[in-house]
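I am attaching a structure below and will ask some questions about it afterwards.
Heads up, one of the protein chains got dropped from this complex, but the rest are sitting where they should.
Note that the chains are named A and B in the order they appear, and that numbering of residues resets to 1 at the start of each chain.
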Amino acid sequence: MRTSSAFGPRRWLIYGLLTVAAVFFLLPFYVMLVTAFKTMPEIYSTGILALPDSLNFSAWIHAWSAATIGAASEGIHGYFLNSFILVIPAVIISTAIGAFNGYILTHWRFRGSNIFFYMLLLGTIIPFQIVLLPMAWVEGRIGIAGTLVPGLMMVHVIYGLAFTTLFFRNYYVGIPHDLIKAARVDGAGFFSIFFRIMLPVSTPIIMVTAIWQFTMIWNNFLFGVVFTQGGQQPVTVAINDLVDTVTSVHMWNVDMAAAIFAALPTLLVYLIAGKYFVRGLTAGAVKG
Amino acid sequence: MKSMHKKMLAVCIGLAIGGGFSVPAMADSAPSLSVINWWTAGSEAKAMHVLVQMMKAKGVNIQNDAIAGGGGAQARTILKTRLMEGQIPGAAQIKGVEIQQWGHTGLLANIDAAAQAGNWDKNVPAVVNDYMKYKGNYVAAPMDLHRLNWLWYNRAILKKAGISAAPQSWPELMTDLAKVKKAGYIPMAGGGNGWMIATEFDPIALETGGPTWYKDVFVKLDPKAIDSPTMVKALERLRAIEAYTPKSLAGRTWNFDTALVAHGKAAFQIMGDWANGQFEFLHVTPGGPQVGCVAFPGTAKEFIYNVDSFIFFRQNTPAKRAAEIKLAETMVSPKFQLLFNKYKGSIPDLMNVSLNGYNACQKKSRAQFLVARKENGLVPSFSQNMSTYGPPTGAFIDSLDKFYTSNETPQAAAAAMAKRVEVAKSQD
């Protein structure tokens, strides 16, 4: 317990402002949560902030295992699994390549390596809509069109490389070059320096990169809807199929429950790894 | 990874040399037909499942590629990327005038064999068939026949407001709306996004100007008909309806409006017959004791139609070609059409099947369609992309939306609409 002098007006102001902000940030989630527990007649008759009459789990069960989405009435659980099958390799591969790229662009520079880095950065700002058609052409030619892995995974890896390279490059810039020089004098090579010197100090930036990539790939809709088919779609596509219809009946409680299910993995990542996120950013990514 | 990149390099060179767009004849490993559509949820999706089952019984595997979003925008994106991938779908949900645009690409298949087997020429109305043909050959199959000009009403509210029968003319509608307002209920549930406003304007325009003017405006895109006193009058009527629509409902979708009518909170709703499905979902049978339907006042002998359809693509194997014909046949078979349209709230395209088990409103729809056909009262819905191609339709919807959500005068709106449509015409 703090003494009253420590908890003066300034503290009250800080907590007051934080609480106001928290209410603003939580309000939409609150609406989603209470709606998911309501029945359809309740949704039609009560206000959006009203608490449900009772904790009704039927919408949750329906969303998970019975809702009609695309080709089957089995809910979102299969699509949920698809997202994991996609995200895990995509995050690992793009992070690993980004780590090597960052290492090379900071400690194995060559003529033109900086120019290349700036050219790669364009990959962070390219409007994704323009890659849809040519990428579809490419995937068709190499025969991986419509597949979750490697088709969609490849797209995410390619367009994630600019970000992962940026993160690692900015982090590795902070590691003294003398360390690498000394190791080379001791006879260490390209790979042994990476695995013995760089990797052991990389945990924070690996966390940042992995969290960023996980969030971006898990929540991506545009690539998912275009580059997969036939029940291989990620969960965001399934949610959209539920929510974004025009001339059919809407069940908002199911929509909301499904959306919360779809968000759970990312929320868990933030809860468990959130502190690494800030710590990792602190350790270098934002120092430019 | 490295070998993959090598492959991509080869592709890169290939792209540089080959350039542009071509549809490759790729060997296909999966013998199934992909059917791209945007019926992803609820009863529409269930109806698609029935189609898949029926095809399976006939030995054809259907891959149901259902993609929601933007009233088909997403599905069109998918269709285009599939073609770029060289994965030619069996069929895709494309309707109205756009079928002709796809005809120009040379990618569509001739499905005359299916039409002959089902005798579409005789059983399906010519007004529907005309959309399905490109240069005289069938390239598409119709799924349903929707009517736009419906007015849905809650019987109990009308009774409490002292209204003995549903309105039959524009003045009657105005009087009734005023009575409902006085009685303390929401007179008209509606408004909202551009699509909803356009859907409401569809019957209002027809009622104001009649079928010939309607077609001059929305089919011929005649600037004199658009920037005309008739259009001004129609826009004034949209304003009059808007005055009875609570502003506060704008953010909700039409489903909420239907619920307001079903639950006795609002008296009227202007909406296409897909509202049948929403009413049934709310355990209210349209045409039953709670909710009634009447042709939008003044349009009882007219019928604004909307037809969902599938175009078929050329296949590179005889097996796939045969499967495609079977699919088209099944889509227009009595068994499937009856089942599908019952779910959808529409009526079958086949005029020779009996509507047993359909609700009273659907039966009325069929009867009034036949009357309208005789009386030259059939018009294509502009709001559902049936009357013209994409850009002018977009121009109409944008203009109406601007008018509805601002203080623009009807005169200024009609002039702006004519100008926008001209620009949109030149964009094609």
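Assume a contact is a pair of C-beta atoms (placed from the backbone, for glycine too) under 8 Å apart; a residue touches a chain by one contact, two chains touch by 3 or more.
In this text, contacts and distances are computed from a predicted model.
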{"item": "Listed names \"Multidrug efflux pump subunit AcrA (Membrane-fusion protein)\", \"LLM class flavin-dependent oxidoreductase\", \"Glycosyltransferase family 2 protein\" or \"Sugar ABC transporter permease\", with the criterion being the UniProt name of the chain not displayed", "value": "\"Sugar ABC transporter permease\""}
{"item": "Hidden-chain contact residue, picked from the options A:Ala21, A:Leu51, A:Leu81 or A:Leu199", "value": "A:Ala21"}
{"item": "Which residue of B:Val35, B:Ile62, B:Leu83 or B:Ile226 touches the chain not shown here", "value": "B:Leu83"}
{"item": "Touch list for subunit A against the chain that is not drawn", "value": "14-15, 17-18, 21-22, 24-29, 31-32, 47-49, 97, 100-101, 104-105, 108, 110, 113-114, 116, 118-131, 133-135, 158-159, 161-162, 165, 184-185, 187, 189-191, 215, 219, 221-222, 236, 239-240, 243-244, 252, 255-256, 258-259, 262-263, 266-267, 269-271, 274-275, 277-282, 285-288"}
{"item": "Touch residues of subunit B, complete complex, unshown partner", "value": "1-2, 5, 8-9, 12, 15, 19-21, 70, 72-73, 76-77, 80, 83-84, 98, 101-102, 105, 193-194, 246-252, 389-391, 394, 398, 401-402, 404-406, 423, 427-428"}
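Heads up, the rule we're going with is that only the chains that are shown with their structure count from here on.
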{"item": "Whole-Å separation of chain centres (CA-atom averages), subunit A against subunit B", "value": "37"}
{"item": "Sites on subunit A touched by subunit B in the complex", "value": "44-45, 67-73, 93, 97, 132-134, 136-142, 145-146, 150, 154, 225-227, 229-230, 237, 240-251"}
{"item": "For the subunit B and subunit A complex, residues of the former touching the latter", "value": "1, 4, 7-8, 11, 14-15, 24, 26, 34, 38-46, 49, 52, 63-71, 74, 77-78, 80-82, 84-87, 195, 253, 255-256, 259, 263, 272, 274, 277-278, 281"}
